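Heads up, the thing below is written out as C-alpha cells.
With one protein chain withheld, the remaining protein chains of the complex are depicted in position.
Naming follows writing order (A and B), and every chain is counted from residue 1.
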Amino acid sequence: MAHLKSTRRGVLAGGAAVGAGLALPTIVQAQSYLNEPTGPSVILGFNVPQTGPYADEGADELRAYELAVSHLNGDGDGGMTGTFTVGGSKNALTGSGILGKKVEYVTGDTQTKPDAARASARSMIEKDGAIMITGGSSSGVAVAVQALCQEAGIIFMAGLTHSNDTTGKDKKANGFRHFFNSYMSGAALAPILADNYGTDRKAYHLTADYNWGYTTEEAVRTSTEAKGWETVAAVKTPLAQTDFSSYIAPVLNSGADVLVLNHYGGNMVNSLTSAVQFGLRDAQANGKNFEIIVPLYSRLMAKGAGANVKGIFGSTNWHWSLQDEGSKAFVKSFGTRYGFPPSQAAHTCYVQTMLYAQAAEMAGTFNPCGIVEALEGMEFDGLGNGPTLYRAEDHQCFKDVLVVKGKENPTSEFDLLEIVEVTPAAQVTYDASIFGGELGSCNPGA
Amino acid sequence: MYGLNRKDTVLLLIVAILVAAAPLLLNPFPDTSAMGKTFNAGYPDLMQRFVIFGIFAIGFNILFGLTGYLSFGHAAFLGVGSYAGMWMLKLLSINVIPAILFSIAVAGAVSLIIGWISLRRSGIYFSILTLAFAQMAFSLAASVLTPITGGETGLQTSLNDPRIMPGFLGGGTVNSAGNIPAPSLLGMEMSESFILNVGPWAFTFNWGYYICATFMLLAFYIAIRIFRSPFGLMLKAIKSNQQRLNYTGLNTRPYMLTCFVISGMYAGLAGGLMAAMDPQVGAERMQWTASGEVVLMTILGGAGTLIGPVLGAGLIKYFENIFSKINKATLEAWFGVFPDWMTDLLVTLVYPFIGKGWHLTLGLIFMLVVIFLPGGLVEGGQRIARLFRRGKTGAGALKPAE
Partner (left out) sequence: MDQIILQILNGLDKGSAYALIALGLTLIFGTLGVVNFAHGALFMLGAFCAVTFQRLLTLSYTFLDESQKDFLGNPLKVNVPYVNDWFGPEAGASIIDWSVPLAILFAIPVMIVIGIVMERGLIRHFYKRPHADQILVTFGLAIVLQEIIKYYFGANQIPTPAPQAMFGSFDFGALVGRDPGAIIYPYWRIVYFLFAALLIALVFAFLQFTTFGMVVRAGMADRETVGLLGINIDKRFTIMFGVAAAVAGLAGVMYTPIVSPNYHMGMDFLVISFVVVVVGGMGSLPGAILAGFMLGILESFASMREVIEFLPGINQVVIYLAAIVILLTRPRGLMGRRGVMEE
C-alpha cells in the first residue's frame, strides 16, 4: 500500500464513480513540501490563547493577525507595509496576498496549555492545511508548538514568548522568534538600575516556579551582580499562586533593599499588588528607598495592577508611544480599526506575519526550507524596533530593547508605561552558543 | 465469541466497525465545502484523541461505573504513563511498543501505591485523597521535578537523546535527515497517512490512529469481560452495599485494589498512546481539571454502561477541537447569504457560544444532559430506541433496556 506522510490535499485521487471503499487511488501530483498551496489562496494558522488567563492577550494577538491579513491582501491603509524595509530597500509586499495567493487564516485556542496548543496546531496542519503556525502567549506553549512544527514540517513564527529556551536550548530550524528574551531584559535593565538605584544594592528575587521564571531570574541576577549588586535570596513561587502575602511578608526583614518579581501576567499583578499592600514601595531598607522591579512588563497585564505599577522599572518589547514611522503607522492602523492602541503581543504577532510574507516573497516559495533560508540573517527596519537582524545561528531577532517604567500621571487607561531608555541592540547581543541546543535542519514535511 | 455472549459480541462488532470506518464517518462533508472545513473531524490528531480518551474513560468507568468509587485524580495515572512512555522514546527506542508497555507498567505501579492508601477511605473522603495525590503529582511535575518532567513546558524528544537500541529496533539519536526521529512502528511513523480522494471528499487513514484503535478495541473487549465476570459482579456488589459484604466476612479491599490498579493501567495505556502519537508531555494533563474531564466524559456518556464513556469522550473532544476553532470570520461566511442586518444579528447571537465561548456551550450541555438525561447519552439513545419500538409494537411491550 502506498503510504505517505500526512499530506493533506490533492495527493491521491480515486474515481468518484467507484464505490468509496473500492476506489483505487492514483497519484495525481506529488507535493514537494507539506500543505503546499495549490489553489488561489494560502492558509495561515493563528494559534492564540482564547480561553484561560491570557485570553485578553490572545484576543489582541488575533486582532493584529486580522489586521496583518487585510494589509497583506491589500485592504486598509497598509500599516507597516509602507515602512518595512529589508536590507535597505523596500519590501516585496504588494497587497496581493503572498506570492499572488490570497491570504486566508484559521484560528485555534492554545488555552495556554502546551498539550492543548499542540492539539490545536495539529488540527490546523492536518485538517485545515495551514502552511505556517504563529501565535501564543507563553514560552511553554511556544516551545511545545515549535517542536511540533519541526516534526511536522511547518514554519513556526513565535508570538509572545520571552524565555531564553525558545531560541536557546529548545531552538528548532523551523521556528523563529521576533520577541526579545530574558537575557536581553537583564542586559538592558542592569545599567539603568545601576544608574537609578546605585551599585550597592541587595536584591530579593521572587520567581515563578517554571521555565520562564528560571531563565529570567538567572538573567537578571547575572546582569545585576555584574554591576555590583548582591542577591540576598531567590524564592520560587507556585505558578498557580494568587495571594503572595506569605512570600512578600518576609522580604522587608531579609536585609534586601530591592525586590525583583520574576512574574508575568496574573502572577505579576498579584505579587505586585501584595508587595504594594505590604508597604514595600514606601519602605526604607539599609538607609535607602526600597525598590521593586518587574523584568517583563505587559501593558495589558499592568492594567490589572492599577496604580501599583507607578514608578516601577521593567522592560518591554515594544510600546505604542514609540515615535518611529513604523510604530506610528501601526498604531494608527490598529487604533483606527479597533479604537485602542495595540499591545506588545499584538505588535510582535503582526510583525511576524509580515516577516513570514516577506520571506516567502524573497524565497519565491512557501517551502519551509526556502523560508528558513530567506529569514536567516535577514536585516530589516521600519517595523517599530529599529534596525533588526534575524540571526541565522538561533533564529532570534536582535533589536533595541525598551526599558520602561510605570507612569506616574497616566492621561488615559492605555497610558500606563513610559519609555525610559531604548537600549541599543549591540548591548543586548550575546553569543548564540551560550544557551546550548541545536537547530537541526529544516524540515519541509514531505 | 471469545467468551462473550451474543449481545456483547454484537456490541463489540458494532464498535469495531465504527472505529474502523471512523475516517469515513467523521468526514461526512466534502473536503472543501464550508461545512467540511468546519465540522469534519476525520483528521489524524482528533481521531487519535477520540480513541485515546475513549480508553481513558473506559478505564475510569471500570472503577466508577462498577464500584461507585469516584476517583478525582485519575489524570495522574495518565500523566505518569505519558512521562514513562516518553522516557522510553528518549532512552530506549523510538518504537512505540516498548513505550506503551512501560507506560502501562509504571501507571499500574503508581496506582497500586495510591490505591493502597486511598482505598482505606470511601465516599468523598476517597475522592479527596485521590485528588490530593493527583494535585501533588501535578504541582511537583510542573516545578520541582523539572529535570524529569520538563516542567511547565513539558517533556519532548530532543537531538541529544541516546536511544540505545540498535537502529532496526528504533534506536539512534537522529534520523537520516538529521532531525529527531518521530515515533514509529514497523518502520512507519505515527503521522503517516493514506489519503483517499473520492470526488470532493478526502478520507485520511492514519497509521497512528489504527494503532490506537487496535488498543482501544482490545481495551473495550477486556472491559466487557470484566463487566461480565464474577469479579465484575463482586465489584457491583460493593457498589450496592459494601457494608453488607463486609459483614458477611468478605474482605472487599483486594477486589477494590485490583479494580483500581486495572483502571490506573487503562489510564497509563491512554497516556502512553498520547506520548507515542505526539511526543510531548505537558504537566497540565495531570491537573485536577483533567481528572474532572474524565469524570464528565463518563457521566455525560452514561456511567456504568459499556459504550457510554466512549461516547462522552468523543463528544467533549469534538467540542474542544471543533467548536473552539470557529471564529467570527467563519460565522460571517455562514450567514453571509442573509441581508446585512440579519447576518450581524445572527453572528451576535451565535458568537458567544462558539470559538472562545466553547466552554459556555460545554457547560450548558453538561447541565442539560444531567437535568434531562440522568443516565447520560446512552439513556438518550435508549429513549429514542424505545420511542421507535413503541411505534412498532405499541405501548406495554416494553422491556427494560440495559
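The rule is short, and it goes like this: a contact is a pair of C-beta atoms (placed from the backbone, for glycine too) under 8 Å apart; a residue touches a chain by one contact, two chains touch by 3 or more.
These numbers come from a predicted model, not from an experiment.
Engineer: Quick one: which of A:P341, A:P368 or A:G440 touches the chain that's been left out?
Structural biologist: A:P341
Engineer: So which of B:Y43, B:F133, B:F227 or B:Y266 would be touching the chain we can't see?
Structural biologist: Hidden-chain contact among the options goes to B:F133.
Engineer: Identify the residues of subunit A touching the omitted chain, counting contacts across the whole complex.
Structural biologist: Touching the chain left out of view, subunit A contributes residues 51-56, 209, 233, 235-238, 240, 242-243, 245-247, 249-250, 252-254, 266, 269-270, 273-274, 277-279, 282, 300-301, 303-308, 320-321, 331-332, 335-336, 340-341, 411-412, 414-415.
Engineer: Residues on subunit B that touch the omitted chain in the whole complex?
Structural biologist: On the subunit B side, contact with the omitted chain comes from 64, 70, 117, 120-125, 128-129, 131-133, 135-136, 139-140, 143-145, 288, 292, 295-296, 299-300, 303, 352, 357, 359-360, 362-367, 370-371, 374.
FYI, only the chains that are shown with their structure count from here on.
Engineer: Given the complex with subunit B, which residues does subunit A contribute to the contact?
Structural biologist: Going by the criterion above, the answer is residues 1-14, 16, 18, 20, 23, 25, 50-51, 55, 59, 62, 66, 105-109, 113-116, 118-120, 122-123, 126-128, 139-140, 143-144, 147-148, 150-152, 165, 170, 209-212, 214, 236, 238-240, 438, 440-441, 443.
Engineer: Spell out the part of subunit B that touches subunit A in their complex, as residue ranges.
Structural biologist: 24, 31, 37, 40, 43-46, 49, 139, 142-144, 146, 151-154, 156, 159-160, 174, 177-180, 182, 188-189, 191-199, 201-204, 206-207, 278-282, 284-285, 320-321, 324-325, 327, 329, 355-356, 358-359
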